[in-house]
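Note that this complex is displayed minus one protein chain, with the remaining chains in position.
Entry: chain A
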Amino acid sequence: MSETSLTGSHTRTPLALRFPSVLIFLAVLGLFTLGVTILSEGFGIGVISTSFVKTLGKTLCLCLVALAMDLVWGYCGILSLGHMAFFGLGGYAIGMWLMYERTRLIVVDSLVASELPPTAQEISDGIATQIFGVVGASEFPPVWAFAHSLPIQLAFVVLIPGLFALIFGWLAFRSRVTGVYLSILTQAMTLALSLYLFQNDSGLRGNNGLSGLQNLPSLDAVPQATVSLWFFWGSAFALGAGYLLCAWIVSGKFGSVIRAIRDDEARVRFLGYPVDAFKLFIFTLTAVIAGIAGALYYPQAGIINPTEIAPIASIYLAVWVAIGGRGRLYGAVIGAAFVSLLSTWFTGGQAPDINLGFYTIQWVNWWTVLLGLSFVAVTLFAPKGLGGLVDLIVDRTSPNRHGADLGPDPGALREKEAEK
């Protein structure tokens, strides 16, 4: 920190200038979106296949949920192992409408040939049989009460994860559950939710999940090449907006307080801050962000089933953020993008198998092992993650004090400096 800034003015500078990483991030995201659009089949020269556009769009959604994870874990210190459940809930909320509306159109089409115009009841029964035949039911479960309404289901994308997180967080934070106990609790919540959804009578088609979500109702004429770009743009916009929101939240005094909660919760209480309320706010907000990310992800994936909510998904999320570098927003994005794309490459069978003579390493199976090892390696040797590489460039780790002494008694940082 330079001496001149000590006496510097206190005028407000725009967020983007105080945090150049925000500006750089948005610029990169914009260029990336433009580049993909130009190279796509839908609007450009067709170098990138539609399925890869979908993969990229999904990756942007994963980056968004990683941002949420970074906010709750990297900044506020709550290691939630349940945020992919909120992501899944968002996906289910939008998936219900997509599936209902599309099935309704098919049923209405098939009934149009009958002699008498179909009654509302007939249509409803037709849809229910179509959707729930697979789990041996032919009636709408209560949770589908609003599936016909896009606005209500869109509201649910935000409300269901939000309310769920609010209630869960209120119970947990009020009882001062912290650290590893909270992680276990969130993991249990996730497991319970996925087990519940696996049941056929949960009303969400059990292990079949919701499918055909890539087909937008009444837009059959629009090719997937175009639809995929719509969702890609939507995901890019959501990620950009989410990044700005998170950057705004962590930049001011609120950011100070949540980082302080992460570092010493009790001390923050004695400063007079209601720590539980802050945690609840962050937990709920990030659940909402996760829900929105999920609602954008699953129409691109085409299918959602309870496996997506299983605890392992949330653990992966934590791994992405750890590898990317927690406590910095771009770290989370880099981690999610890097690891999930790499994972697609390895598990998609594109990575060449390694023949050791006595054993062939097939990456489809061995990728998880590699991921696990790299997680351990990052935790041990590079706790700052991939984002830490940026520090090497910016060199923010050693503040230049222009040779000024630290004082009569060596501070903690000086001891660290001496170790180098």
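Here is the rule we use: contacts are C-beta pairs under 8 Å (C-beta built on N, C-alpha and C of every residue); 3 or more make two chains touch, one makes a residue touch a chain; residues count from 1.
Assume contacts and distances are computed from a predicted model.
**Student:** Which of the following names does UniProt give to the chain that is not shown: "ABC transmembrane type-1 domain-containing protein", "Rod shape-determining protein MreD", "Urea ABC transporter ATP-binding protein UrtD" or "Carbon monoxide dehydrogenase subunit G"?
**Tutor:** "Urea ABC transporter ATP-binding protein UrtD"
**Student:** Just one of A:271, A:377 or A:392 touches the chain that is missing; which is it?
**Tutor:** The missing chain is touched by A:271.
**Student:** Looking at the whole complex, which of A:147, A:260, A:301 or A:371 touches the chain that is not displayed?
**Tutor:** For the chain that is not drawn, the touching residue is A:260.
**Student:** By the contact definition given up top, give the residues of chain A that touch the hidden chain.
**Tutor:** Interface with the chain not displayed, on the chain A side: 1, 5-6, 10, 12, 249, 252-254, 256-257, 259-260, 263-264, 266-267, 269-275, 277-278, 281, 399, 401, 406-414.
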